[in-house]
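Only one protein chain is missing; all other protein chains are in place.
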Amino acid sequence: MYAVEVRDHIMIAHSFRGELFGPAQRLHGATFVVDVAFFREDITEDGVVVDIGRAHDALKATLGPLNYRNLDDVPEFAGKQTTTEFLSRHIFDRMAQACRRGDLGPGGEGIARIRVTLHESHVARAWYEGPVSGA
Amino acid sequence: MYAVEVRDHIMIAHSFRGELFGPAQRLHGATFVVDVAFFREDITEDGVVVDIGRAHDALKATLGPLNYRNLDDVPEFAGKQTTTEFLSRHIFDRMAQACRRGDLGPGGEGIARIRVTLHESHVARAWYEGPVSGA
Amino acid sequence: MYAVEVRDHIMIAHSFRGELFGPAQRLHGATFVVDVAFFREDITEDGVVVDIGRAHDALKATLGPLNYRNLDDVPEFAGKQTTTEFLSRHIFDRMAQACRRGDLGPGGEGIARIRVTLHESHVARAWYEGPVSGA
Amino acid sequence: MYAVEVRDHIMIAHSFRGELFGPAQRLHGATFVVDVAFFREDITEDGVVVDIGRAHDALKATLGPLNYRNLDDVPEFAGKQTTTEFLSRHIFDRMAQACRRGDLGPGGEGIARIRVTLHESHVARAWYEGPVSGA
Amino acid sequence: MYAVEVRDHIMIAHSFRGELFGPAQRLHGATFVVDVAFFREDITEDGVVVDIGRAHDALKATLGPLNYRNLDDVPEFAGKQTTTEFLSRHIFDRMAQACRRGDLGPGGEGIARIRVTLHESHVARAWYEGPVSGA
Partner (left out) sequence: MYAVEVRDHIMIAHSFRGELFGPAQRLHGATFVVDVAFFREDITEDGVVVDIGRAHDALKATLGPLNYRNLDDVPEFAGKQTTTEFLSRHIFDRMAQACRRGDLGPGGEGIARIRVTLHESHVARAWYEGPVSGA
């Protein structure tokens, strides 16, 4: 199995509900360094998993609506806990859609799986990995 | 599949037996930067794989008896080669126990797999990954 | 010149005022990975710049009041732009005070300079360096 | 499953053909930081996946013919696009051969899988993972 | 003294002349991860050393003419050894010019020094630091 992984980042504010979260119940924030890996059984005729330039562009387009936002005010996330795990899945869903829509160009049609990793500090990170088809 | 990974470290002395190990047969030591990843099919109602604070605490509790030790003098390791691979498994076993015991709190009961990675330098690392149930 | 550097981190929310800041005028947030370096002309009789355990504790004590906060609501920062540069200096001032107060224990009295570095992402960071005496 | 991973690097020139590659159609180059992970179901009597010294040596031997080369002039690569993905597989094939030939010494015979990761910058990398037997 | 540092990268081909360089006399290449630090005695009224967005843009503009190039064919470098040290200085000169020209916007006029670091691998890097005024 082949894979290509690209990196970008977002800076957001949010808060959590419930005592499980301790001080993180207060409004705070995070820089998430985001890695997206695309898995493909074989490489294309051009010798790639996917065009790395388009992969970077698709990731930037996905992150745009989240960047420099207070996630507590994003209607789509109403009633949700925007944990690192939740956001990994959210970005995964958007990247899988971009893939199915053809946004990734040649090679994108053969991508089998995607993994989205969010690094929240030098000592903690989370990720979600699943198939592109029916995430 | 979701995952959350936390990081801590230990500083230990040890030595190996057998010419395979060359100069590492002498008493020497290592800093092991330790990453523990918890894998879960889905996230909890709170939107997490596991409480990240408790994950950090459980890792610290597991590493405590090893930290600032000469592993050649630890009775539990008598007759063992305390290689990076061996220690990855040892820490895995302790973390899986902690998980089965409920030390990780809400979410801990659904953790399917654990992976323990030990970075021994900027050019070498080892890991062990297995199911929590019957490691 | 000798130096010792320790690392910790905070997760905060904040916003900026003025069009220079573009989208960062919105409420957003950041993880700051914080490095504090202590510079000393010579090492102590114990062979250290400063007790590394106390250095970690002093840094944690300094970061506590900032961690998991919306800095826009911290009275001390009223009317200030809490940029990465500003926060580097703020943490520097607190660490220099801790040093002058003797919180760092043996060796702390001879620390000449301190440098505080805040990493805000994998592509940007800021720092402030100055003398402990009268920064 | 156990794994051990070692790191080395190469510095090469190359170019690509086809508009997919944009400016990378021009002769340019890359530093590839190369990680090779060896996976083994269990550890040997010595407590290792593989002798880490021999793993480093085998990687260096594999990278030697590529290092400080213009890959456009390497006969073996004629007609190929030497993408990061392609090179991951090329190095995988050589490492799997070394493994099957016994170059890795004790433990090498039990290695089930190998993964070769090439980091091309701080924001992009690719890898290939497959079974040693008949990749 | 305050500083802000931003990161980008280039991928280039080149070769060296003279036996000092051993195998690097052959046409090969490198990824240079480039950090540019801007030093300023004090922060501006906005609380910054320099607008970090403009700093990123100025760095990208400086790196553009070098990226995806064979430096042996760049007329400006004729007769030069394009070592990591040489390129650190070249990029420094361009960034200092950008600074003196006002490209960095508010705060740029007070930048005292610049440091340009080129990471060529995980085990080697070079940098040049000097005053903006007349380096």
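All chains are identified by letter, namely A, B, C, D and E, in their written order; residue positions are counted from 1 within each chain.
To be clear about the criterion, contacts are C-beta pairs under 8 Å (C-beta built on N, C-alpha and C of every residue); 3 or more make two chains touch, one makes a residue touch a chain.
Computed from a prediction, not measured in an experiment: that's the story for all the values here.
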{"item": "Full-complex contact with the absent chain, from C:A30, C:V49 or C:I111", "value": "C:V49"}
{"item": "Positions on chain C contacted by the hidden chain, ascending", "value": "1-8, 43, 46-49, 51-53, 56, 105-106"}
{"item": "Absent chain, residues of chain E that touch it", "value": "16, 18, 20-22, 80-86, 88-89, 122-130"}
{"item": "Missing-chain contacts mapped onto chain B", "value": "7, 9, 11-14, 23-24, 26-33, 67-70, 73, 120-123"}
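FYI, only the chains that are shown with their structure count from here on.
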{"item": "Chain pair equivalent in interface to A-B, over half of contacts matched, among A-D, D-E or A-C", "value": "A-D"}
{"item": "Fraction-based call for chain E against chain D, same above half, different below", "value": "same"}
{"item": "Geometric centre distance via CA averages, chain E-chain C, whole Å", "value": "27"}
{"item": "Junction residues of chain E, two or more chains touched", "value": "7, 122-123"}
